[in-house]
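The other protein chains are all here in position, but one chain of the complex has been omitted.
And now, subunit A:
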Amino acid sequence: MTNRIRSLLVPFPSAREANIALQSLLPDREPRKGGISKELSVSDNAMSVKWTADEARILRVSVGSFLDHLALVLETMEEFGPPVTL
């Protein structure tokens, strides 16, 4: 079976904000045990996500749930940001 791969690039106002989103989204593992992997990384002010999945069905669920989580993080940043200077 061929793997299904999807990727996504999310731009942020700054590298700091891209990293905050990354750290918020990274900790929770995929609910499903196998059949899917997701890699998150940040370069400059953009976060990139890459999925590799066995089936379109599993991929769709993971992408859908990731986008929900991302939207919540973005809204939180919009309302309670910008980040304080450390």
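Basically, a residue touches a chain if its C-beta (ideal position, glycine included) is under 8 Å from a C-beta of that chain, and two chains touch if they have at least 3 such contacts; residues count from 1.
Please note the rule applied: contacts and distances are computed from a predicted model.
Taking the options "GTP-binding protein RAB5", "ADP-ribosylation factor-like protein 3", "N(6)-L-threonylcarbamoyladenine synthase" or "beta-aspartyl-peptidase" in turn, only "N(6)-L-threonylcarbamoyladenine synthase" matches the UniProt protein name of the chain that is not displayed.
Among A:20, A:42 or A:59, only A:20 touches the chain that is left out of the view. Against the chain not displayed here, subunit A makes contact via residues 20-21, 23-29, 31, 68-69, 72-73, 75-77, 79-84, 86.
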